[in-house]
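Before I ask anything, here is the structure I am working with.
What you see is the complex with one protein chain gone and the rest in place.
Up next is chain A:
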Amino acid sequence: MWSGHGGFESGYGGAAISGGYTQSPGGFGSPAATQGEKKQRSRSQNIVPCTVSQLYAAEQIDETFKIREVEISQVVIMGIIRQAEKAPTNILYKIDDMTAAPMDVRQWVDTDEAGSENVVVPPGTYVKVAGHLRSFQNKKSLVAFKIMPLEDMNEFTTHLLEIVNAHMVLRKSIMTTSKMPQSLGSFGMSDMASYGCGSNVPVNGLTAHQSQVLNLIKSCPDPEGLSLKELKSQLHNINMTTIKQAVEFLSSEGHIYSTVDDDHYKSTDAE
């Protein structure tokens, strides 16, 4: 069922998300299909710390949710369990973080697997919940893929700060680039620090040097492609070692391929 369940740290990349959706019971079939397709456009790959009030206020446009223009899908909340109801296939919690009324959080239970998934966390416990935001008949809820009791309440203080930081930073990057930031990881604190920095900031996963090399290779119409010598002569500010490293990276990523020999490359993108 929830194959990503035990793999919270590793399992929130794109593949795990769509895998989880298609297997999800609970009647959300159509959102799963469209969200799978939407994966290739710049939809949120982030997991964003939020308040329950933000989740309730999030606007829904088709299958996407937005909080102040920031697209959200996977979220982390922290709150106290007010109620826990165990059903055969799921546990329904009401989780309260003081910002609004408690939120419904559903955790699907793997009926075959004995173990922690079936243990109900008792009311009165502060927990960290990672899950997907859902809306059904205008009522928001979360489908949790991980619920963990907080062992150190200082984590809660950190969470308060992370919420402000994440939403501020995400909103700023939307306002300035008008495009979703790529691969923020947890929500990109360290990436954000280097965001405005200059030539070595990855864009689309490529550094400036790699992009320059790729663009030159792409623009070459010859069937045997562009040679390393030609690249060096056109890119005066980049030394041969860097060019070779860029070519190696681009080749291993599949952006370019060698033609007549290891010195000549063409782009895999049709121009």
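Assume a residue touches a chain if its C-beta (ideal position, glycine included) is under 8 Å from a C-beta of that chain, and two chains touch if they have at least 3 such contacts; residues count from 1.
Please note the rule applied: contacts and distances are computed from a predicted model.
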- Note on the structure: Given "U3 small nucleolar RNA-associated protein 14", "ER membrane protein complex subunit 2", "Replication protein A 14 kDa subunit" or "Nicalin", the protein name in the UniProt record of the chain not shown would be "Replication protein A 14 kDa subunit"
- Message: From the list A:T89, A:T157, A:N215 or A:N239, pick the residue that touches the absent chain.
- Response: A:T157
- Taking the full complex into account, what residues of chain A touch the chain not shown? 51, 53-54, 56-57, 59, 66-69, 80, 82, 96, 98-102, 124, 126, 150-154, 157, 160-161, 163-164, 167-168, 171
